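Okay, here's the structure, questions in a sec.
Of the protein chains in this complex, one is absent; all others appear in place.
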Amino acid sequence: MDCEIPVKQVHLHPGMKVEELIRVMEKAGAYNGGALTRAVEITGTMFGREDVTRFFGLAGAMVPAGMGGIVSDLIENNYIDILVSTGANLTHDIIEAIGCHHFRGTEKCNDIELRHDEINRIYDVYLPNESFIRFEEFMQDIFSKIPDGTVISISDLLAHIGSHLSTGILATAARKNIPVFCPAIQDSMIGLQFWLYRQTHKITVDAFGDMSRIIDRCFAAPVAGAFFVGGGVPKNYILQSMLMTPRGFTYAVQLTGDRPDLGGLSGATLDEARSWGKVDEDAKTVTVYGDATITFPLIISAVLEKKP
Amino acid sequence: MDCEIPVKQVHLHPGMKVEELIRVMEKAGAYNGGALTRAVEITGTMFGREDVTRFFGLAGAMVPAGMGGIVSDLIENNYIDILVSTGANLTHDIIEAIGCHHFRGTEKCNDIELRHDEINRIYDVYLPNESFIRFEEFMQDIFSKIPDGTVISISDLLAHIGSHLSTGILATAARKNIPVFCPAIQDSMIGLQFWLYRQTHKITVDAFGDMSRIIDRCFAAPVAGAFFVGGGVPKNYILQSMLMTPRGFTYAVQLTGDRPDLGGLSGATLDEARSWGKVDEDAKTVTVYGDATITFPLIISAVLEKKP
Amino acid sequence: MDCEIPVKQVHLHPGMKVEELIRVMEKAGAYNGGALTRAVEITGTMFGREDVTRFFGLAGAMVPAGMGGIVSDLIENNYIDILVSTGANLTHDIIEAIGCHHFRGTEKCNDIELRHDEINRIYDVYLPNESFIRFEEFMQDIFSKIPDGTVISISDLLAHIGSHLSTGILATAARKNIPVFCPAIQDSMIGLQFWLYRQTHKITVDAFGDMSRIIDRCFAAPVAGAFFVGGGVPKNYILQSMLMTPRGFTYAVQLTGDRPDLGGLSGATLDEARSWGKVDEDAKTVTVYGDATITFPLIISAVLEKKP
Partner (left out) sequence: MDCEIPVKQVHLHPGMKVEELIRVMEKAGAYNGGALTRAVEITGTMFGREDVTRFFGLAGAMVPAGMGGIVSDLIENNYIDILVSTGANLTHDIIEAIGCHHFRGTEKCNDIELRHDEINRIYDVYLPNESFIRFEEFMQDIFSKIPDGTVISISDLLAHIGSHLSTGILATAARKNIPVFCPAIQDSMIGLQFWLYRQTHKITVDAFGDMSRIIDRCFAAPVAGAFFVGGGVPKNYILQSMLMTPRGFTYAVQLTGDRPDLGGLSGATLDEARSWGKVDEDAKTVTVYGDATITFPLIISAVLEKKP
């Protein structure tokens, strides 16, 4: 065991750039603060190498918290090649794209009063019911543009939606031709709207219509990198797709608020992923435990400075 | 604000039954220990009333940790009417049902050595690769019994699998005719096996083929109760299905290791669910924070005693 | 790496004893559920061996949650030889011993209203201000029995208090002649009361008056075992006292709600303690992550059954 690199005490000064802050945190290098600086390093490498295919997993209620803007910018700037998301994030992305808003509220509230005021709560974010009325109008109209009898994959359905929007994750992904996978699309307001539409129309969404598409991207990647915000289905779906290939990910960064000792995949370390071969034996990986509304913007703003 | 019910100090004695332990913990009644006793109370009511339709959400790596036995027993004894699960739990259920095992390991290990030894790790549980070879044989054989050209829903696919097994969750559910929903079936080894099979066969899994089935159960329920082990897709799918009806759940218990302040649904309180109408204004609900490998067996063994 | 002991699925039945439940959980043996059964095993060994000196660390607001009764019973039944506690737990122990109560409340409350109602909140436990008025009367009276000019150690001060009480931790410890250490006694209501008394009286509490006493017990122990509820000062004080001796603890069990990756001692693993020599290289140790209001009564009730 070696004692070679001393922890340097952190000293700050007015007017620091984010990247400067990361550099002094890196010299300290301990606990999740240290992990965060390694995430900046690995993400910077992943974003800087042209030969890396970049998978991005998006879970947790990130769009309601304003993190969707970072994701759509990353797509815009070619830092995401494949996006896997929960249905909820895409639902909230559409809600913003059609001009509705999430609002800053408080978790110290009376949920029954909120119910009476027709406000839905996501921790300290409020979303008025009327957004869902406008969402329904938009979605039913969008679905009506798909010819009856169509069999469609989930990513094609999402691209169809995105092509009718001008801002946000789905819009940018559609414009940049980046596939958005969402294995559990039914488990979202998008899914409920589709179910409503299907009561009177015949469209089939092929649950397995996307698997070859993502697995082919895994096979085709000269080098593969993954960035996970949260765990859930997106994390597992990305990792298991790589499992079909002879190699694993070369780079992997995860931001999670969970903990490993509960056994669930969302909190599992990326070392555990090595035993499965999801991640290469010598892959550069790091897990940053904490709230992604802090760690995600901090990491990405530092990476952008290193790799403008 | 009232100060009426004093906290009673807990006194234990040798030979206590689980239900006795819960009764003394109930008299203390604070923090998650108190919440756990309220979970026993609510679950007991839910299990005791004949008119309650009981939804059960299963997330987290529970079957590898031995919790699947409790779930299949609950189905056997008519305490679960609708099961929503992650694909991983069902994969591991099949693995055990075909005679393979998970093994007790340690998280203090070298994952690269595990990789070389062909052992996959789930925190401190080990699963040899060879299980997946036997799993593949079984699954490919099972799928081959489905006629080419079939369009099938996920729950029917799972019932088909369960009907060829004799023990475990899927087997018991199939025998008892209890629907098992798994919106993100693709996101699992079952999904990967199905993708393999589909390379050379034509079966379509209709992603939305199950939604009416679960929503109809929500509409039909005279009274609805939900028990959530973990969050993820199962929790959201159950709650959103109820959202389509004029009422919400009357009873809801969740066991989760997550925390509410990160905004994600898995850690969200059931009070938050009141604002959405997923849970009734006057519903009896409780969240027990902690590892479900402790809280789940403890709660159920106490409930069984109260309600044998 | 070995795959020898299969995880057995848990099956429950009505009327189980706590110890039976632990036995089926032990056969599953994963995550914190498995850790808890190992805690039962280690604690049972520690309690069963006559030659083990048993140190007990008590942190977290355990007495307000009713856990104090378990601690005083353990002292009564000779399962604790040295107790190290936070000042808060001893304050609340005195409050109950003089006939006041903590009350079951709710965390979903308005703290400003509570303030107006003169109720102090500890998560979902309420404590009326008037308890502190009776506490003040009692404490000032107790202190007045100490002759002016006395120089006293903290443990002697606590024994003096305990000798004037008939129930609870301090009373039982005083009666059984078990030392209670509380290094940060100033940091509690007991401390504030003492400060008040000292405004007009001359008693000196020697901050270091107890150190030889606890370190001597470490030296004298043929075999040493530690049980930690929570972390904080009690955990560190017990571990550092052993550091002065050539050996470390042979047995150690900790129940904590913290997490290791934040670097703090409260969440640190007992493996980390091995590097310091606080715990022996081949010591039997286990950490159970979770709320001690669940894990503590569960473990102790199972241990009592094994070791009545």
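Here the chain labels run A, B and C in written order, and each chain numbers its own residues starting at 1.
Basically, a residue touches a chain if its C-beta (ideal position, glycine included) is under 8 Å from a C-beta of that chain, and two chains touch if they have at least 3 such contacts.
The model shown is predicted, which means the values in this text are computed figures rather than measured ones.
Contact with the omitted chain, checked across C:F138, C:Y237 or C:Y251, is made by C:Y237. In the full complex, subunit C touches the hidden chain at residues 59-61, 64-65, 88, 107, 111-112, 114-115, 119-125, 151, 154, 183-189, 191-192, 194-195, 198, 204-208, 210-212, 215, 230, 232-233, 236-237, 240, 243-244, 257-268, 271-277, 281, 291-293. Take subunit B: the residues that touch the chain left off the picture are 30-32, 35, 259, 261-263, 289. Residues 1-19, 21, 24-25, 27-34, 36, 63-70, 72-73, 96, 101-105, 108-109, 113-114, 117, 119, 122-126, 128, 271, 289-291, 293-295, 297-298, 300-301, 304-305, 308 of subunit A touch the missing chain (whole complex, contact as defined above).
Criterion: only the chains that are shown with their structure count from here on.
A straight line joining the Cα centres of subunit A and subunit B is 25 Å long. The distance from the centre of subunit A to the centre of subunit C, with each centre set as the mean of the Cα atoms, comes to 43 Å. Centre to centre, using the average C-alpha position, subunit B and subunit C are separated by 35 Å.
Residues of subunit A found to touch two or more other chains are 259, 261-263.
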